[in-house]
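Up next is chain A:
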Amino acid sequence: MVLLLVWCFGVGSRLWTEQIAGERISARPSVLKSLLGDSRRLFANHFFIKADEYFHAGYYPSIFDQAATDKKGAASAATTGAVTGDSHAGEVEWMNKPHDWIERFSRNFFPSDHVHLDTMDDDHGHDDHEHDHDHGHSHGHSHGHGHATDGHDGASGGSMVREILPWLRISAELDPNRVETYLTGSYWLRKRMNRTAEAKEFIRDGLRANPRSYELTFELARIYHEHHEDTGRARNLFNLALRYWNDSQRLAEEPDNFMLAQILVQLATLERIQGNPDRALELYQELRKVSPFPESIDRLISDTREGKPPTALR
Partner candidate 1 sequence: MSTNGAVIAIDHLQVEYRSRELGQETKVAVRDLSLNVQPGQVFGFLGPNGAGKTTTMNVLLGFVNPSAGSASIFGVDVRQPIARQRIGYLPELTYYYKFLTAEELLRFYAKIFKIPKAETEKRIDSILKLVELEHARKRQIKTYSKGMQQRAGLAQALINDPDLLILDEPTSGLDPLGRMKVRDIIKRLKSEGKTVFFSSHELGEVETICDRVAILHQGELKIEGSVQDLIKQHNTRLEAIFLKLVGYEEAA
Partner candidate 2 sequence: MNGNNILAISSIVIKELYRRKDFYVLFILTVLITVLAGSANFFNDPRIVGWLKELSLTLIWLSSLVIAINTAARQIPAERESRTIFPLLAKPVTRADVMAGKFLGCWLACGIALLVFYLFFGIVVSAKGGRLFTGDLVLAVWLHWMLLGMVIALSLWGSLLFTSVAANVTICFVIVVGLLFIGFHLGKVARQQPEPFQTIVMIVYNILPQFGFFDTRQMLIHGSHLKIVPVLLATLYAWAYTAFFLTGGWLAFRRRALN
């Protein structure tokens, strides 16, 4: 009975959040904070993981499996995509040959086919932005991992992507300061659902809670760039992202150079499009310092010097 009450309470407050969120009342974080206290972070994490579970159509390791396969920390590998890219190794390994009859038999009662929702387009390659978008941030469904899943049609994939979204929204309500939630949500919304307006709105929600987030600003810039063709606005936003990055990361012990590279690449491209090759060259020089592949930057620099039009980044 007590458990049920706790559950109802949790659900109740969630619903309430939903409604308030619908009405766009900005007072809601404090309400939630006082209701749930610090445990709301835990809940937020739970729902963030839930989103990932939906991405895998229920084929998902429990914390026990994760503890067994991923020594670096369970939740992070499964949801955020380890920077080293070996989260995928853990991902396929958690359900290998069953050890005993219970394990074997139990697989009849929960989804045990490894399915991803992201196989609608061929994303096994390493084309620039797919790779970098996921790799450093947000979600672990890293296309860069290049696992070839097959046997599900795009339509069902598309209809199931939508099921991820509520969990992200709930997670964001519970922990508005978790930036990756917004990034992940925006990714699915604009890439798969073609809901740019909602994606933009979600990122804006994120910016309201995290006004100086370079990641969110960067994502917003990309929306303007890629979906609205509003180069000018996108450029301003990329610049803003760069400034925020400088504010928060420049003096950090381990600066997020990966994200810096993203900002610089995008911004430089826009500067070239807008006819500011000098500014672009400046940015490339900056980029060269942090890029793991300085040779490819050199190529970009020489392209710019020769006045070639930039290759599309999308």
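To be clear about the criterion, a contact is a pair of C-beta atoms (placed from the backbone, for glycine too) under 8 Å apart; a residue touches a chain by one contact, two chains touch by 3 or more; residues count from 1.
If you want to know what made the cut, all candidates are chains of the complex that A comes from, given by their letters.
These figures come from a predicted structure and were not determined experimentally.
K.L.:
Of 1 or 2, which one touches chain A within the complex?
P.N.:
For chain A, the touching partner among the candidates is 2.
K.L.:
Show which residues of chain A lie in contact with candidate 2 when the two form their complex.
P.N.:
Per the stated touch rule, the residues are 1, 3-4, 7-8, 11-12, 15, 18-19, 22, 50, 54, 57-58, 62, 64-65, 68, 99-100, 102-103, 105-106, 108-111, 113, 159-160, 162-163, 165-167, 169-170, 189, 193, 195, 198, 201-202.
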